[in-house]
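After this line comes chain A, so read on.
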Amino acid sequence: MEIKMEYYLVISTIMLFAGIYGFITRRNLLAVLISVELMLNSVDINFVVFNRFLFPGEMEGFFFALFAIGVSAAETAVAIAIIINIYRNIRDIQVRHLDRMKH
Partner candidate 1 sequence: MEYTLLILLLPLATFLFLGLVGMKLSERTAGIVGTLSLGLAAVLSYVAAWQFFSAPRVEGIHPPVVAWNFEWLRFTDQLHIDLGILLDPISVMMLVVITTVSLMVHLYSFGYMKGERGFQRYYAFLSLFSFSMLGLVVATNIFQTYIFWELVGVSSYLLIGFYYTKPEAVAASKKAFIVTRFADLGFLIGILLLSYFAGTFSFETLTSGNASVFAGAAGRTFLGCSVMSWATALIFMGCAGKSAMFPLHIWLPDAMEGPTPVSALIHAATMVVAGVYLVARLFPLYYFETPEVLVFIAVVGAVTSLYAAVVACVQTDIKRVLAFSTISQIGFMMVALGVSGMEGHDGLGYMASMFHLFTHAMFKALLFLGAGAIIHAVHSNEMSRMGGLRKKMPVTHITFLIACLAISGIPPFSGFFSKDEILAAAFAFSPWMGWTMSVIAGITAFYMFRLYYNIFWAVPAEQEHEPHEAPGSMTVPLVILAAITCVAGFIPFGHFVSATGAVLPIHIDWRVAGLSVLIACLAIALATCFYRKGTNSLPDRLEATFPRLHRAAYRRFYIDEAYLFVTRRIIFGGICSGLAWFDRHVIDGAMNGLAWLTGRASMAIRGLQSGQVQQYAYVFLLGTLVLTVWLILM
Partner candidate 2 sequence: MNFLSLFVAIPLLMMLGLWLSRNMGQIRIVMVSGASMLVALAFGTLAAYLSARAAGDTAEMLFRADLLWFAPLNIHYAVGVDGISVAMLILSSLIVFTGVFASWKMDPLPKEFFLWFCLLSVGVFGFFISIDLFTMFMFYEIALIPMYLLIGVWGTGRKEYSAMKLTLMLMGGSALLLVGILGIYFHSAPEGAPLTMNILEIAENSIPMSAQRLFFPLTFVGFGVLGALFPFHTWSPDGHASAPTSVSMLHAGVLMKLGGYGCFRVAIFLMPEAAQELSWLFLILTGISVVYGAFSACVQTDLKYINAYSSVSHCGLVLFAILMLNRTAMTGAVLQMLSHGLMTALFFALIGMIYGRTHTRDIREMGGLMRIMPFLGAGYVIAGLASLGLPGLSGFVAEMSVFVGSFQHADLFHRVLTLVAATSIVITAVYILRVVGKLLYGPVVNQNHLALTDAAWFERISVVTLIVAIAAIGLFPLGLSDMISESILPVIEQLVK
């Protein structure tokens, strides 16, 4: 059976909203980071899908997805480094408790 474009889009939408939900509700920095990754990946899926179905001859969507993956990998590395440093300093990565810089 033919896999329609809508199926992909439904998955990516679910992923995006799962990411958003996670981003807003999770209290653990790592979980928040994972949620951000979910959202990014859902967008990557969209890029690829749109390219594949709407502009078959072109490559922009694939490349954009590749860039996004690269950037998100770098970003994740930096974020995790920061999280580790925070953990080292205050032994906690719960978002609510990270308000020392504020006061």
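How were these candidates chosen? In short, all candidates are chains of the complex that A comes from, given by their letters.
Just so it is clear, a residue touches a chain if its C-beta (ideal position, glycine included) is under 8 Å from a C-beta of that chain, and two chains touch if they have at least 3 such contacts; residues count from 1.
Not measured: the values here are computed from a predicted model.
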Touching chain, any copy counted, for chain A within the complex - options 1 or 2: 1
Residues of chain A defined as touching candidate 1 within the complex: 20, 23-26, 32, 95-96, 99, 102
